[in-house]
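What follows is a single structure, written as structure tokens, with notes after it.
A single protein chain has been omitted from the complex, and every remaining protein chain is retained in its original position.
Letters A and B mark the chains in the order given here, with residues in each chain numbered from 1 onward.
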Amino acid sequence: MVFRHLLGFSGVDLRRITFSWVSAAEGAKWADIVNSTSETIKKLGPYDSYHAVAGLKEKEAEYVGN
Amino acid sequence: MLEIKQKARELLESGKAQVVIGYGKGPNNTTRAIFVRKPEDADKLVLDDTCVQNLALYIYKHEVRHFGKEAVVATLPVLRSLLQLASENQVKDNEIIAIAITPDNKVVELDSFAAIEEHVRLFNTGLTEDEKDLLKKINAMGLEERWAFWNKEFSKCIKCYACRQSCPMCYCPRCAAEVNQPQWIPVAAHQHGNIEWHIMRAMHLAGRCINCGDCARACPVDIPLNLLTYNLIEELNNEFKYTAGLSASQTYVLSTWKLEDKETFIR
Partner (left out) sequence: MDTENKLLKKASLQKLIEKLNADGKKILAPVIKGKRVEFGLITSSDQMADDYIVTNQSVKSVAFPKFEKLFSYEVTKEGITQADTGYSTFPEFVILGARPCDANALGSIGAIFNWDYHDKLYFDRLEKTTMISTSCSKCDDYCFCTSAGGHPGSTKGSDIQLTRLETGDYFAEILTEKGKKLTSVSPDLFETAPSVDKSKYLAEVPVKFKVDEAVAKVKTVFENELWLDQSLRCIGCGACAFVCPTCACFDIQDETKGKNGIRLRCWDSCGLSLFTLHTSGHNPREVQSQRWRQRIMHKFAYMPERQNVTGCVGCGRCSRACPVDMNIMEHLINIVEVK
């Protein structure tokens, strides 16, 4: 929860982040969480604003001034 | 100020301490940390509004520890740092003498954690209204705007690690940013590396930061690092009624659990 809050504060899209506690005995819960998370992500499409800074190509960008 | 000098001289003369870590003046009328080892040098100590550096980080610096028993001129952040470090087993009780100032401006010598705890209770340790307002400003931004704001700030980072080095809570001999098998955080100061570095740094200070502000003051490119830590202080206070650096025996909020904790704390 604290980490999630920090990510949100830093401008990360929280709809894309899921944390949960699943015990080894809770197979159905696990499946539900994975399904719903992947569905949300699929609906949202690629995370462009993150990819805009994280790719190898982008790290080659000419650094100018500060 | 005179009393501080006297107290320091006394401690050094009696041999109760071999070094007094305090504030002195530099050549351009700057304020800086000084390490007084001779009673006659106690006159060099000063204490005024410019004495803001958190001196707690020097108590475990190898070369300073080497002098012998340490006393430290302790502002509120220093005292809270000592308690937080104590709760993390980084200092032992009765190991350090704190020279502190009461709310009515008297100099007191605190040589146990219990005495420091009692002293700290005399002060307000929450966020100030100004600090809360700054937080509100960021929280009021939309997602894209907030992302852009932090990207702009983080892009300035040159990875000099002055923020980390100035923080008393950042005492790990090998920072997670420098672990390279595996490499968690990219070393280069590119945008991606900077975002990861800052989120990691802030997270590692959640529930440990005592809000001295040194990280932000140390940053040579003026990144408002304290906003990240204010945010965590506020969150931990709201969710767990937890404030770091108030007691030497409190357990770390993020690694302990209570029976009554709700499952919603994981999400």
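Definition applied: a contact is a pair of C-beta atoms (placed from the backbone, for glycine too) under 8 Å apart; a residue touches a chain by one contact, two chains touch by 3 or more.
Everything numeric in this text was worked out from a predicted model, so none of it was measured.
S.K.: Would you mind spotting which of B:186, B:207 or B:245 touches the chain that isn't drawn?
M.R.: B:186
S.K.: Could you tell which one of B:16, B:61 or B:92 touches the chain left off the display?
M.R.: Of these options, the touching residue for the absent chain is B:61.
S.K.: For the full complex, which residue in B:33, B:101, B:115 or B:141 touches the chain that was left out?
M.R.: Only one listed residue reaches the unshown chain, and that is B:33.
S.K.: Tell me where the left-out chain touches subunit B, residue by residue.
M.R.: Counting only subunit B, the missing chain is touched by 26-28, 30-35, 53, 57-58, 61-64, 158-162, 164-166, 174, 178, 186-190, 214, 217-218, 220-222.
Going forward, only the chains that are shown with their structure count from here on.
S.K.: Between subunit A and subunit B, tell me the centre distance in angstrom, where each centre is the average of that chain's C-alpha atoms.
M.R.: About 31 Å, centre to centre.
S.K.: Taking the touch rule as given, give the residues of subunit B at its contact with subunit A in the complex, in rising order.
M.R.: Touch list, subunit B to subunit A: 138-139, 141, 143-151, 156, 158, 188, 190-192, 195, 198-199, 202-203, 206-207, 221, 228, 231-232, 235-236, 239, 254, 263-267.
S.K.: Subunit B touches which residues of subunit A in the complex?
M.R.: My answer: residues 1-7, 9-13, 18-21, 49, 53-54, 58-59, 61, 66.
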